[in-house]
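Only one protein chain is missing; all other protein chains are in place.
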């Protein structure tokens, strides 16, 4: 039997470091009086029982866990506008302290369920006591309303295992549409908002 | 001239204690496998320049600042569902460590601008080094999508001082409608979601 | 079998609130340019296996755990000078948000082992979701060098169950003497230091 606490420790450390780094970026934008593409950042290490369940479902052996399960360490970056998502992806790509392994754009191409998010898998070099170790981290970038919808869908999916009753399926779709509409209205008002935010900053400095 | 750092210190302390207390409530619900009416909590002390600006605008004298400006300390509690807002208000009313001074329900009666939120002003007893001091704190309770809209409106309002150009005013209204629709869709799907969350918890415990 | 996670939750919450409150006091002193009797604050909830071990050793039944085991929640306040310890005890006695239940002065009357610390057991009212609950918390107040010695003695005691070999016992006593001497030298230099700290503060403000 695996010593899970030992195995998961580097993942926890990677999540902590990355949360700190992306939150620091937000502060830099704010300090310069610019719109931050990052609204807030959360992170988690996948609980052991979820790892075990996914190993079974996807036929992943324990000895290839580190390479074949990409979301043991997970980071979520929430944005105000859809446009910010792509800017965050750019920021990640040009960093020297991590390497992008894979990207999946479920924003332009939402899943049939209605799920929207931008997924980036990175390789993050971590300094342990006596060596360096590279761990995979999945970063999900999404707007606040994408996040809201996804949280709800996740709970329901857990129960129904993807086999939603007709009525629930319908309601989820209507909620996805409302979420999409909210993002669209926000995008249209976006430049106006950003100019207002710069104005607000200048006034507060002045 | 006021020593602002000294004056604002108790407000900062009140905000810190209240953030801790309401975040602890969330953990209690989660630990019991129940839906938490509290999704997340933020807080802030009003910046000095905003206090000065509001003093001028509302004709508030410095010597009555503590009683007449109720939002120097501000807490924001975000909820998943509209129904949770009223449950959070109940939670606040029945606590022994604070006293409700005033309530304003802009959820049932949204402002003409489209603004929705539930405001509660409390009096919070704070233990200083050698005495107890009561400070006022404004708690705003809202759903995630109310919060999203309000953030945007706040930025724009700051610039235009409430005198929005026609086009922006129209867009803000459409965004408010999209936000309202999202909340409604979520409310309808709510019981289903909560049952699913309980199910998810039981599975993870089991 | 007890649901420990549920049982210990209020204790964790009490520790969190008290850490926040005593750390805030320190900031108040610093902000006023005065010597803070509180240097730093740590806290912990007793681990389940230590609770079980102590129940056996002291014949404490599970149904009287809340009243008969006073250190399930523990706070430690570290001071720069011996004199600060008594000032911290005063601060605790005059607060309205907790009640002192018991005090034991192992500073003036050190234990035969050499252990020195001031112990205060308080009753702390905690606001749960639907009721108030009073929990006992043990606060240990000590200088940095008392703390250093105590940490070491605790580790050794755990192994030898109080039955130290002669040589170790001798060494512990010599360390206790060195720790005591350091505290004494510091006390004598104390007024000088405090005046210097006030001077430093005035310069930094000016």
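Order of writing sets the labels: A, B and C. Residues in every chain begin at 1.
Criterion: contacts are C-beta pairs under 8 Å (C-beta built on N, C-alpha and C of every residue); 3 or more make two chains touch, one makes a residue touch a chain.
This is a predicted model, so every value here is computed, not measured.
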Neighbouring shown chains of the undisplayed chain, as defined at the top: A, C
Residue of A:67, A:94, A:109 or A:161 touching the missing chain in the full complex: A:94
Option from C:93, C:111, C:133 or C:174 whose C-beta touches the chain left out: C:174
Subunit C residues that touch the omitted chain in the full complex: 47, 49-50, 80, 144-145, 148, 151-152, 155-156, 158-160, 168, 171-172, 174-175, 178-179, 181-182, 184-186, 188-189, 192-193, 195-197, 199-200, 203-204
Contacts of subunit A with the absent chain, listed as residue ranges: 5-6, 9, 13, 16-17, 20-21, 24-25, 27-29, 31-32, 91, 94-97, 125, 127-130, 132
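Here, only the chains that are shown with their structure count from here on.
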Contact graph of the chains (line, ring, star, complete, other): line
Copy-to-copy rotation for subunit B and subunit C - C-alpha atoms, rounded to a multiple of 5°: 180
Centre-to-centre distance between subunit C and subunit A (centres being mean Cα positions), rounded to whole Å: 41
Rounded Å distance, subunit B centre to subunit C centre (Cα mean): 36
Residue list for subunit B, restricted to those that touch at least two other chains: none
